[in-house]
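Since the structure comes first, as structure tokens, the remarks are kept for the end.
Heads up, one of the protein chains got dropped from this complex, but the rest are sitting where they should.
After this line comes subunit A, so read on.
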């Protein structure tokens, strides 16, 4: 019963400590604050299972720090307090000692973690919090979360923390266990999942549950599931628990075996983890001769002054650095990540899974996430900064010689600065390791265009400053708090504020420690104008840290006076003249820089918090919503004179709009409004008109025409837009007009005609808060009025004369009529043949141009000279696409086509009428175009070319549900055919796998039907897959014919506008009755198939043929809008395929009629198959593709 005694003593000791109670309070407070901050989504009650689980799991992360303190104390306090000679020599067995201590720590931790679900429960019933409707109290919701997630996690974590601390005999080693667990959760699990593309791994590996539970299964729950479902122990979650509990028990066993109730004789604590005979320390006895000679102490010169203090600072910095460098994870942690990055560089340097040229900028983007970003492996750096800063601040006290050091003639600021520099040195070492990893990554990928200067500038200029600011904050917090564990905790809270400021509703970067408006670097633009604002913000924060450092110097705990009261008393004395000057300097800097930044962000530029933005949108609807259905003339022609001044970030646009009354009623007023908030001026009409409302706040003008515009009549509207970037804003530095990288669209600068519904608030909850009438995000497919409105009514021809500086080329849609130079400006004149709708962009940069021709269409390609890698590939794709679509769907409407690189680091491409823009990252994609590769860039361009038929100025669907299917779904389908034509079935299959793969990502299965599709996932993925399946069932020609017919029946912008109903009808025309069910399943239902081949057996007949027997299982389920599954009877035609070894071509591929449930298929084939099954080409929407086919079982 000694175990029980030890347990009771330890438990009482821990419970009596005030910090234990403080920890509990922190956890309780966390749940309350989170409940205040989080608002549940539509149809979800506040006390839903997801909320309870998420808060418990995320609170568990905070507990990891707390638990480490508890477990570490229980395991190693005796040694820390040097009491172990007493305890270890008592007749206590190892079992009782370790068992009692561990159980006590576990019990205390289990009680502490209980405060999470308990706090969540209480937070719903705290009076005055909110009057939201709650679900009835469900004890199991809390109990299951506690017993299935929280308690096992506590056991696992406590076991690891306890084991590490006991074996290393260091209390702080338990934090290492916490760090490991948090790392495994955040980084390792997600990284492995990403690397191997298997998200199930996260569920299995993540011990804490942030990624594995919250980010995985629960995130896919529907509203009703969140309200009603409970966490259950099954599937991978069960295995996760089994795996980690075994790890925990293993750790405990190891601890028991390796722990010794003895004084440590080796000085390496790693040696206690490995099997080794102990080496007796060589402390030879000395001869006990009384040499009674006195000591002559040498007389030395001592100096005190700034030079000495600097030398002391450096010495302290060096000893701090060596301490950290020798720490088990001091250099190895970052080094290991750098090494792994270098090894897996080929997986990291990808875009959409396609290898990319590892240019330095690309590698640096990987190496330099923002400090608050936890979703990359480098997220451990701030955590290590917090931990190591604590170690340094407590270095002397932990080693026990603080009395010696404190009595030394060293000013406080020398200690402070020395330790800070010590951490700075380790940061530099880390960055060197990261740089080495980055370079190794580049060299490993056979890329040798290293830009060392850029590495140095980015890592040691930009990133180091961010880390140093954070480190200094950690230093100050540890000094002021003066309690290591609580210091860690406070820093974690501060860190979460920095990482998730929006969660705390702080948006202005003057208020978020270390924040800046962000910087970027692109090959075309360089750093652009981002470094200046970045630097202003950093100097501002450096001033703050200076002030904080002064505070830390004043409160630096020295000697035995450690309580705050005593330290405040000492601080008064320490407040010297120079301290006062530095404080004044810091305050002056903060005030002046803060004012300067504020002047830039809030006076020169408009500062809008998200609440301001929402209010602005709401106000727009309140004021002008009444004009929603007021007839307005259609924009028929756009003529622009654009002068771009990239150096000055200035552009001046003189515009002439030709407006035509295409309605049947006379129009007496014209609404002109700016979407972006950029003002326009000098508005004139070519007929008498008077301004009746000039709203400069929302930038919406109303002009009354003296004579109404009769149907069919037109008028001209002239105005000027001046855009000048003044100073800098709060968020990302504006990038419309930049040296060698100007890119702006009509939405960025130009006003639009009429009321713009897309300026309204769409989120249902936010609309409710602003008391706006409920409206669907997208109008219903069956809303007949809405079906009369396209996304944009503009159908305009476009003409522009654009000038820019001499070194750059300006580009706009259209055929290039003329270029000339006047003075130091270069002019271009573009004009389109016909209407381009209403969307366009204007660019300027130092482009290289290639001109080609295809069937009378002039193709102009503009690109950054260093980004020529894919130009030929793109040209091939454009030509092939043009040819194929013309043949299948009808002619291309223009005689001009432009493909242009858009400055900035986007990886994708986008299209306007007759022009395609692609991001700089696109141009770095380096795909394998061999038979086993996948030429995604080729496909992307084919997709964008397809938009010249689907969407833009051609097929203009009504702005209702399903509209996106007509634009994106058809473009995906068309692009796939061009890819297949150029590269064959293997590339196509890779693309299909890519489309299917997003079904595997954690997402809810409850979604709308294709007809009423309302999200990108349905537009692109399901739309593409459904049309591909139909082309296989009905024949490609039939489906393409139906699409061509759809296009011919609808003229751009003319009523009736096409919808998915028209598409459905066209396809139905070519669908035999026997397959009507399939069309129905794919377009009208949210249907999933579960197809599986269980067994494949063969037998050779006498004739030498092979009799094949396949046991298959099939199921078809309908998932309704709340996620409930309904099994549907099957009588479906499905492909059955057999393949020979190593062959792509099927030995046998036929449609079979498959019923629900298990069945046997018998087929006779001439040669022996190697594998086979149902739906081998993945035509159906099936969440598990890997079981469609099986390998032949060898007897």
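Keep in mind that, in the parts below, a contact is a pair of C-beta atoms (placed from the backbone, for glycine too) under 8 Å apart; a residue touches a chain by one contact, two chains touch by 3 or more; residues count from 1.
By our rule, contacts and distances are computed from a predicted model.
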| task | Match the chain absent from this complex view to the correct UniProt protein name in "DNA ligase (ATP)", "Sulfate adenylyltransferase subunit 2", "Pyruvate dehydrogenase E1 component subunit beta" or "ABC transporter ATP-binding protein". | result | "ABC transporter ATP-binding protein"
| said: Which candidate, A:242, A:407, A:452 or A:591, sits in contact with the chain we can't see? | reply: A:407
| field | Options A:319, A:604 or A:764, residue touching the unrepresented chain | value | A:319
| query | Of the residues listed, A:192, A:308 or A:1159, which one is in contact with the missing chain? | reply | A:308
| field | In subunit A, positions touching the absent partner | value | 267, 281-283, 286, 288-304, 307-308, 311-312, 315, 319, 323, 326, 399-401, 403-411, 558-561, 563, 566, 569-570, 573
